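Heads up, one of the protein chains got dropped from this complex, but the rest are sitting where they should.
Our next item is chain A:
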Amino acid sequence: MLSIRNLHASRDGKEILRGIDLDIQAGEVHAIMGPNGSGKSTLAQVIAGQPGYQITEGEVAYLGQDLMELSPEERAREGIFLGFQYPVEIPGVSIAMFLKTSLNAIRRQQGLPEVDAMEFLSLVREKMKLMQMNEAFLTRAVNEGFSGGEKKRNEVLQLAMLEPRLAILDETDSGLDIDALEVVANGINGLRSAGRAIVLVTHYQRLLNYIKPDVVHVLAQGRILKSGGPELALELEQRGYGWVEQESKAVAA
């Protein structure tokens, strides 16, 4: 589904990604772990098309297309979803309005009829129940005055509504207490399917207790230093990231 080759990206002249190679197939769940400042969020943002990054080298193919040729909204309509680490406030715009506009923009691209207000409401109610969210939420302005946990739930609610092909969740677990984490994880697990790939960007193994990944990658200094199965995450939890970096230096030497 997604194939990244030797991707280099920089921001304000500073190179952050230094040769990423990554292949993701439909139906898989990947976890990308790594220390702070390693480039995890940058990778997620570059895939989604956040302005402000320069792609200096390499290529990214998504469903056979050159992803870098597409605008952010085209990528979204082609099924790429980014769960934001820091969801943005949009004062005065209700969740309902935002989500309905978004859903219909994506449906138009897929050649599906737009949903009307009634259809939208019944659909969103069902998803909100899943996320254990109060319906009053719909009339609140997007992310305005939300707690950390509410913001993350809102991201997963959007994920559930938009049903993307490729979901990249950037630290969706951060700022959640155990109960909220479980709700969010259940929401994500409910979306696992043969046609969908999910990428979890996270610091901690904690989330992976709830969502079992197929592949775990360690990203440090702008490169993927090591990939493995779910057991790699446990090892990282016990030993930290230092040994991976040591090991990779040894290999390079």
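Heads up, the rule we're going with is that a contact is a pair of C-beta atoms (placed from the backbone, for glycine too) under 8 Å apart; a residue touches a chain by one contact, two chains touch by 3 or more; residues count from 1.
Everything below uses one rule, namely that contacts and distances are computed from a predicted model.
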Practice problem: Quick one: find the hidden chain's UniProt protein name among "Amino acid ABC transporter permease", "Fe-S cluster assembly protein SufB", "Inner-membrane translocator" or "NADH dehydrogenase subunit M". | Solution: "Fe-S cluster assembly protein SufB"
Quiz item: Thinking of the whole complex, not just what is shown, which of A:Gln109, A:Gln132 or A:Ser248 touches the missing chain?
Solution: A:Gln109
Quiz item: Which is it among A:Gly13, A:Pro51, A:Gly111 or A:Gly145 that touches the chain not included here?
Solution: A:Pro51
Quiz prompt | Selected residue (touches chain absent from view) among A:Met33, A:Ala96, A:Leu162 or A:Ala185 | solution = A:Leu162
Exercise. May I ask which residue of A:Ala26, A:Met97, A:Leu121 or A:Leu234 touches the chain that does not appear here?
Key: A:Met97
Practice problem: Using the touch rule from the top, list residues of chain A that touch the missing partner. | Solution: 48-52, 71-73, 75-77, 81-82, 84, 87-93, 97-98, 101-102, 105-106, 109, 141, 158, 162
